[in-house]
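Read through the structure below, which is laid out as structure tokens, and then see the notes.
The complex is shown incomplete by one protein chain, all other protein chains being positioned as in the whole.
The letters A, B, C, D and E name the chains in turn, as written, and every chain counts its residues from 1.
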Amino acid sequence: MAEQLFVLLIGLAAVLTACGFLLTLLRFVKGPSSADRVVAFDVLTIISISGIIFAALMADRIIYLDVALVYALLSFLGVIVVARYLERGL
Amino acid sequence: MFSSLFTRRQWVLFSALLLFWLILMNSLATDVLITGVVVALLITFTCGNGLTFFTEFRWSREAVVAGFLYYGYFFSELVKSNIRLAQIVISPSLPINPGIVKIRTELTSQMGRLMLANSITMTPGTLTVELDGEWLYVHWVTVEHEDIESATRHLAAGFERYLKVIYG
Amino acid sequence: MDLFIRDNLMLAMLLLLSLAMLVAAFMAIYSKRSLPIAMLAAGLVSLLASVQFLLLGAPDVAMTEAAIGSGLTTFLFFFILGRVRGGANRD
Amino acid sequence: MIKRFLVLLLVLSMGVMFSQLLVGYSPDRQLNATAHYYATQTASETGAANIVSAIIVTYRGLDTLGEVTVLFLAAAIVGMVLSAKQGGQSPTSASEAERQLPPYPPVGELLATGTQLLVPLILMFGAYVIVNGHLTPGGGFQGGAILASGMLLLLLSDPLRTIGHRLISVVESFSGLAFVLLGILGLLLAGGFLDNKILPLGTFGSLFSAGAIPVIYIFIGLKVGAEFSSMLLNLAKTEER
Amino acid sequence: MAYIALATGFLLILIGLYGALTHSHILRMIVAFTVANTGVNLVLVGVGYMGGRTAPILDKAVEVSAAAQRIIDPLPQALVLTAIVIGLGVTALMLTYAYRLYVTRGTLDISRYTELKW
Partner (left out) sequence: MATMLDLIGALLLVCGTAFLFLGGVGLVRMPDTYNRIQAGTKTTTLGTLLTLLGVAFIHPDWSFKLLLIAIFLLFTNPLSSQIMARAIHRNGGDQSPLTHIDRLAEDKGR
């Protein structure tokens, strides 16, 4: 019983993440200005961190978390690069 | 005794890096410690003006207490305002009233100012756009106060109260 | 966790990522869009590919792709674009 | 347009080829002989927990040397091409327009403080990734890229800063030399080029283990990081030509 | 799962190839090349994948004795790892040449490079 509830909750979480991912992707495709796309890019990387955590949870290996660390520490660089480009500082 | 080798700031950087290393490795074995000390020394030499969370920390009892209180306040604000933003997003009429307001800060330390800007940004509904001298320009989804004084009181005072004690 | 459910979850994640990657790749190629958007979309392809590598059981490759694809490649592209922008199509 | 049609034809034929490959592909159930050897023997032979690292550093070490050479050549050519004097050409309209570029907009206090805060952490994390190459995912290449990312952040926060270009080239040549020397040392003292048994294997799974793999990886990481950094710096210097 | 990865990789290669061959702007060609590069890497990793197995790193979750039954073929991963790093070097080189061309010719559109036409 508890086991089934657990699996159900995990599945619900995965579905919610997927919906958020798809909505953000919609904004990335549609976004009228390039700034909107950069914001969507940022959100996609953050959601990807959750995806990596899910992958680690499913594979049951702690070593996958190192990749999430790289994401958390470095993914903002891309956004800063584009921001500096937009304000003509590159 | 070693104070001639490094300045106090660099010692703090060194200890913070070592702490970070130990948490990362999640172990206290001898080889881990040796490697951590060597690497942290190298990095302290190469970027000596590095800043850490503890660099401008005032090591008094009030500061430590205020640090904990600050985090408690920060997370409660985070959750509360996230829920408020979620309500705004879900409601069909989208009741927003955006604008950029100007608030004043009295903090002078680098870390304190960064933390203030980050805290204001992390509490949804507000977003620091520019930090210029003593003025912060904040984008606010639902503008409630337009003049500087009351906006400062409403947005920054809660965080600033603690940060002034912690960092000055 | 149940092996069957686990495999299906991973499969669904992989499919979603593939879809997003293909969309981003089309955006990177489609020439009516402006150049910065194409570059951003190429960066998105490599970022999502990194998650996919992880799902395919290659954390080393995923880490390389994440470290290189997120910052360095984007920087190179936008840097050259910023230099080039100065001349011909300066707006 | 005839060109576009030809390209479409080429892409379509390649697509047919790929689909044939895809239909004919059946995933293996068992590891093939080489992979089986790596899976069973790596732990006892090299002492490395990360088999990919063991392959890169020892089993296929010569390939890695070649790769580092390719990277070095790429960095050197980037530097050469960018620094070449453009004598003989008439100044084009583009370069004239570039002279009138406005100065950089101010970086702002937030990014400057954030850089001071994050660069030591990024460098430390890069060191962690390099040093743990034989235990967890990571190693010299990833760590080098992370170190270069730290450099990139410095560059972004202060575009006109002159970061120790000399130091970087010294680190680059020194680590390249040390890498080759370690390889030759393996040839002399142990089984072959880049053999890791010149140092004791240690207990499996601890930080000081797997013989020379961490040492070699440290040099690879420094070299890759220095090469990427010199590429970035060479590119960034083109502003004040 | 391997099929999805392979199909995605092949499609990325085709998209990238098409873009690189049809565009006349050099930076767009380089972008398309990067996409194709990612596709190749994805195909290589996908070929190495085996269902129900895990990453080739031995720790508490995968004991040494059970390694042959539990891990994925590590060789393609090692290849792809180096290929990605080389890819960045190649991209940097191409971009440098593009910049150089822009400085000397004043344009990045290859249809305006008239010296080689006849």
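Definition applied: a residue touches a chain if its C-beta (ideal position, glycine included) is under 8 Å from a C-beta of that chain, and two chains touch if they have at least 3 such contacts.
This structure is a prediction, so every number in the text was calculated from the model and none was measured.
S.K.: From the touch rule at the top of the page, work out which displayed chains the omitted chain touches.
M.R.: Contacts of the omitted chain with visible chains: A, B, D.
S.K.: Given the contact definition stated above, which residue among B:Leu18, B:Val39, B:Leu107 or B:Val141 touches the chain not shown here?
M.R.: B:Val141
S.K.: Of the listed residues D:Ala39, D:Ala75, D:Leu118 or D:Ile218, which contacts the missing chain in the full complex?
M.R.: Only one listed residue reaches the unshown chain, and that is D:Leu118.
S.K.: Hey, which subunit B residues sit against the chain that's not shown?
M.R.: The list for subunit B reads 20, 23-24, 26, 78-79, 82, 85-86, 89-90, 94, 96-102, 117-118, 121-130, 135, 137, 139, 141, 143, 146.
S.K.: Under the stated touch rule, tell me which residues of subunit D contact the chain that is not displayed.
M.R.: On the subunit D side, contact with the omitted chain comes from 105, 108, 110-111, 114, 117-118, 121.
S.K.: Can you list where subunit A touches the absent chain?
M.R.: 2-3, 5-6, 9-10, 12-14, 16-17, 19-24, 26-27, 32-33, 35-36, 38-40, 42-43, 46-47, 49-50, 53, 56-57, 62, 65-66, 68-69, 72-73, 75-76, 79-80, 82-84, 86-87
What we mean here is this: only the chains that are shown with their structure count from here on.
S.K.: Would you pick out the chains that touch subunit C and also touch subunit D?
M.R.: Touching subunit C and subunit D alike, sorted by label: A, E.
S.K.: If you walk touching chains, what's the least steps from subunit B to subunit C?
M.R.: 2
S.K.: By mean C-alpha coordinates, which chain is most distant from subunit B?
M.R.: In terms of C-alpha centroids, the chain at the greatest distance from subunit B is E.
S.K.: Between chain pairs A-D and A-E, which one is joined by a greater number of C-beta pairs in contact?
M.R.: Pair with more contacting C-beta pairs, A-D versus A-E: A-D.
S.K.: Report the inter-centroid distance (CA atoms only) between subunit B and subunit E in whole Å.
M.R.: Centres of subunit B and subunit E (C-alpha means) sit 39 Å apart.
S.K.: Express in whole angstrom the distance between the two chain centres, defined as the mean CA positions of subunit D and subunit E.
M.R.: Here subunit D and subunit E have centroids separated by 15 Å.
S.K.: So how far apart, in whole Å, are subunit C and subunit E when each is placed at the average of its C-alpha atoms?
M.R.: Between these chains, centre-to-centre, one finds 11 Å.
S.K.: Touching at least two other chains at once: which residues of subunit B meet that condition?
M.R.: Touching at least two other chains: none.
S.K.: Of all the residues in subunit A, which ones touch at least 2 other chains?
M.R.: Touching at least two other chains: 59, 63-64, 66-67, 70, 74, 77, 81, 88, 90.
S.K.: Check the chains against each other and report every pair that touches.
M.R.: A-C, A-D, A-E, B-D, C-D, C-E, D-E
S.K.: How about subunit E: which of its residues touch subunit D in the complex?
M.R.: 2-3, 6-7, 10, 13-14, 17-18, 21-22, 47, 49-51, 55-59, 64, 67-68, 71, 73-75, 77-78, 81-82, 84-86, 88-90, 92-93, 96-97, 99-100, 102-106
S.K.: Please give the residue numbers of subunit D that touch subunit C in the complex, ascending.
M.R.: Residues in contact with subunit C: 50, 52-53, 93-95, 97-98, 101, 129, 137-139, 141-142, 145-146, 148-149, 152, 156, 228, 232, 235-236, 238-239.
S.K.: Looking at the complex, which residues from subunit E come into contact with subunit C?
M.R.: 1-2, 4-5, 7-8, 11-12, 15-16, 18-19, 23, 25, 27-28, 30-32, 34-35, 38, 41-42, 45-46, 48-49, 51-57, 72, 77, 80-81, 84-85, 87-88, 91-92, 95, 98-99, 102, 106-108
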